[in-house]
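Structure provided below as structure tokens; questions to follow.
Only one protein chain is missing from this complex, and each of the others stays in its spot.
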């Protein structure tokens, strides 16, 4: 049994979902283990990670619209020094969470057929985001 | 240190919460490890996993009503080719997440007294759902 640990960096284009499934899959391959447990941690408080539909683009559009509905921008937040999109970004990151765990078997992540891994950028502007990756196995 | 990996399948009855605590517990026992880390991954985008109250049935009824309030059905979604219950199902799965991790000690999951593991079906119709299970330990 052994482990590997690294950081993946992604440049986001502002608010939206970036699919990172193949980047993560490539890292697992590099790590040289075929069976184990993969963990991802988004190292930010206004970006997050989630697993969702990888086929229908409309799902992502609806998901973003729902984030805006459920945690809207507005002048009712106390924390506004970084702009009106900052506090809603913290709320949306809390809603979706910053952690994912995926068992790996026979060299493949055990995701379902329609599942993709997404990095969610909740700020309006582009940011460089880091995702800590860890695998333990053999 | 060693690991075990498998898939548990569940037939849901349509929208609702199915307690799977004893199924998971049985699998841990079969895996033959008494101490370690258990990981669950629901392999779907319209069903999810959560840990909640295992005693009061009313908690589950209120939880389902809240899901319907917070991510309602309606004609305002772009993604509707699979019916009006599909996009809300994706939103509710995002809200609750598809992952759980539970430390195991002395052959028992370290859940609190009132905690049960639930598979949440967010589609109206019955579905067969798969949960990937993984344990590493000894």
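Going by the order they are written in, the chains are A and B; count residues from 1 in each one.
Here, contacts are C-beta pairs under 8 Å (C-beta built on N, C-alpha and C of every residue); 3 or more make two chains touch, one makes a residue touch a chain.
Since the structure is predicted, the reported quantities are computational estimates derived from the model, not experimental observations.
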Item to complete: Specify the residue from the set A:17, A:33, A:50 or A:71 that touches the hidden chain.
Response: A:71
Fill in: Contact with the hidden chain (one of B:24, B:42 or B:136)
B:136
Response to the item:
Where chain A meets the left-out chain, the residues are 1-3, 5, 37, 39, 41, 43-45, 70-71, 77-79, 81, 87, 90-91, 93-95, 97-99, 101, 130, 132-134, 136
Item to complete: State which residues belonging to chain B touch the missing partner chain.
Response: 1, 35-37, 50-53, 56, 58-59, 61-63, 66, 70, 95-97, 99-103, 105, 110-115, 136-138
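In this section, only the chains that are shown with their structure count from here on.
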Discussion item. Averaging over Cα atoms per chain, report the distance between chain A and chain B in Å.
Written reply: 20
